[in-house]
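Apart from one protein chain that is not included, each protein chain of the complex appears where it belongs.
Note that the chains take the letters A and B in the order they are written out, and that residue 1 is the start of every chain.
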Amino acid sequence: MRSMARLLLGALLLVPAGVAGQTPEALPLLSTETSDVARVVGPPRSQPLSGMALDAKTYQVGALLRCPVCQGLSVSDSPAGMAQNMKGQVRDLLAAGFDQEQILAYFERSYGEFVRLQPPLRGVNWLVWFGPLLGLLAGAAIVIGVLRKRASTVALEPEPGSELPGPDTLPDDPELRPYLLRVRELAYGWPGGASPEKEKA
Amino acid sequence: MIPGLGRALILLSLLLGTVGAMLAFATARRPSPASWAWTKRLAFAFSGGLVAANLLMVYALLAHDFSVGYVAQVGSRSLPVWVTVVSLWSSLEGSILFWGAILGVYVSVATWANRNRHPEYMPWAIGVWLACGAFFSFLLAGPAQPFATVQFPPADGPGPNPLLQNHILMAAHPPFLYLGFVGMTIPFGLASAALLAGRLGGAFLRPLRTWLLLPWIFQTLAIVLGGWWAYEVLGWGGYWAWDPVENASFLPWLTATAALHSAILTERKGILKGWTVTLVLATFLLTILGTFMTRSGVFNSVHSFTQSPIGPTILAFLTAALLWSVGLLAFRIDKLAPEGRIEDGKSREAMFLVNNLLLVLFTFTVLLGTVFPLLVEAVRGVQMSVGRPYFDRMAVPLGAALLFLMGVGPALPWGRATGAQVQKALLPPLLGAVVAAGLGLVLGVRNSWTALTLAFGGYTAQVTLGELWLPISQRLKRGTALAAALAEVTMGAGRRRFGSYVVHTGAMLVIVAIAVSSTMGISKEVSLKPGDQAQLGPYTLTFLKSENLTEPHRTAVVARIEVSRDGQQVAVMGPRMNQYERQREPVGTPDVKSFLFHDLYLSVMNISPDGQSLGLLALVNPMVGWIWGATGLMALGGLLTLVPQRRTAAAEAVR
Partner (left out) sequence: MNRKVLLVGLLLVVPLLGLLLANLGRDPRRVDSPMIGKPAPPFSLKPVAGGETVSLDALRGKTVVLNFWATWCAPCFEEHGELQRAARSLGPEVRFFGVVYEDEEERVRTFLKQQGSAYPSLLDDGGKIAIAYGVYGVPETYFISPQGVITSKYAQPLDEATIRRAVREAQAGTAGGAS
């Protein structure tokens, strides 16, 4: 069976000496390009798509590929010629039955990890996926800690001997000063608003 | 003559800014009426110099004086007048000059508004403002010199980048962005002053809040104007791509929003002083980081036309500002002691903490994603992208959580709450949630996040509308006439609270509109020959013909498309492909027709030279217009909250 497949694909497939690639057990009518794809990412792992499903999935996969000649746009969104070609290639590969990860890996072979708009999970990339989650946990821990601490200090007895609510300093805005002094005069009966015990002006 | 005069004005403002900063700091340490008076004069003079330089440049642009370096760079005789004015900020040197002028105006107004107040803080603040101002003057005097003399002035110039001439929104987005970005320098100075003075009293929170809110309003509008411009001009049908420069404008907005909420707690209970100050400092630092990202060439971005060699200089300033902030906080934050406490985890105060947590987390996530490619290259030596799919994934839960919190927070009471009170507050709005989600399902929503966002939106809407109505109903019960009650609540004593809830209403609509527009749209890409038709949802599109247009600065091919619905013609739309002399790749301009609940969006993907073969992108975008409108509502609410209230009659009586 293997040698039969080899004979059939022999004219189309290229097996360079340096690469001990496996001969994919692919459909016999693969074009040169898709057989190259199969050599790189393995045989198609999924069902060939067509019609509306194909359109929808093409857009979906295209949205994960970066248009190499644009600034940050995805292949699905970009009108550039290169992006249109890439979109066509994505469509052909989906129609041949390759799945999303295979297609992304194929483009990554030519263009590098740069072409994937969503960082794949490898190496230090884990940090960008889990960083926000760790941030959430750390932040939540801090907030809960702050709330616990605040709530527990409420239980403490107020300082003995302090009958005045709040600090006894004058406000920063000089305009408010006469009002505060007048209020203290009216409320506490302090002449001129000055506390009889403390020497604050 | 003009180049020389311009350079002189810039050098003058550099001198005034430097001397003024030094005098301000000296006044702060050893106050005296004379030095304070001179500090203020120097601040005004510094501002005057930069504003004058700007006006001079505008004059030079309008007069097509090509002996001025910047005019030779971006000026052109074949441009409409509005484009000539806009070219002031279209390229590096002009944009820094514009930045300087706005900073000057802000410093002047902020100094004048507080000329007789807060003497323990103001000299410190002015010192910081003038130090920042001196840096920008230094940029203008050296690395980003707009008034260079051109030895042999050309007869005509090349004009600004064509992308910037495409749409009138280009006139609006940068000024608003600068009013936002630059404005954050003022609260930075005020926050630094609080740390330097070693206190943050209740009265000083007023200017801090005011001068944080004003740039915030501009920033909110600027961000959305940028999105609107991208939508109307770039032709891919979206309004936000998480481009590094878009993120740069969003990051300070997030921390400023957090600071505005945290400041409410500081005002009410005298807590979180250090935290509020930290957020304000971070906001300014993020604006400097933002301007670095836009201009340095380190980030791959749509805004690449602004990349320039002043990156290292801005990085130096950013370093100085970061070290200043960290140092100041480390040494002085303990002086800002809290005066109160949060009593209960189920209170509204606690919800403010959650608000800050979510906003800071959002900031961290966007910042991490934006700088991550740099990190990976340093660690793994590999170039990679963190693009829209990643940011969308992260932003959706965060946005939904914030939306929900906007409902839960205001529902809970201040201070303490019993379990029964919490139930009574949090359960009734579930009705709104169910109604909104039900409405969504009926209208075809199938995406679970969108449905959840609708539910949260309904919840928050019920709470917010209730809070908006509450003071009016209280006054009605007391016997006040409806008109008087409305006037008092919306413009009188209840204005600040009312305005805040208007902002929440706007924010809620924006989040819901984003959710709906992201998942409920229809799109189609078709190849059409003249006479061909395509069906898009309820619309029938017929490609009539293509027309060639020649304008002074570009040629264009317009595709005339007839749009009809239920057999009736609705419009004839004309998306186009423009060819500018200076560029190889043509730039498309989509045509957008807005209806109440959706937009019909047509964009030319490609068109054959003979105009007979059209590649058309057609979209129905629901609720996009609501994003723009609701942002306007947010700005309006902010304005209501901003305008200070008169001292009431009761306060006058005490005198």
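Simple rule for what comes next: a contact is a pair of C-beta atoms (placed from the backbone, for glycine too) under 8 Å apart; a residue touches a chain by one contact, two chains touch by 3 or more.
Model, not experiment: these values are computed from the prediction.
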Among B:299, B:456 or B:580, single out the residue that touches the unshown chain.
B:299
The one residue from B:34, B:155 or B:330 touching the chain left out of view is B:330
If the hidden chain were put back, which residues of chain B would touch it?
292, 296-301, 304, 311-312, 315, 318-319, 322-323, 325-327, 329-331, 333-334, 371, 374-375, 377-378, 383, 584
Extract the touching residues of chain A with respect to the undisplayed chain.
12-14, 16-19, 32-33, 35-36, 68-69, 81-82, 85-86, 88-89, 92, 107-112, 114
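Assume only the chains that are shown with their structure count from here on.
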Per the touch rule, the chain B residues reaching chain A in their complex are 117-121, 199, 201-204, 206, 235-238, 241-244, 300-302, 304, 339, 341-345, 350, 353-354, 357, 360-361, 364-365, 368-369, 372, 375-376, 379-380, 382-390, 393-394, 523, 585, 588, 603-606, 617, 651, 654-655
Any idea which chain A residues touch chain B in the complex?
59, 63-64, 66, 71-74, 77-81, 84, 112-119, 123-125, 127-128, 131-132, 135-136, 139-140, 142-143, 146-148, 150-151, 153-154, 166-167, 169, 171-176, 178-179, 182-183
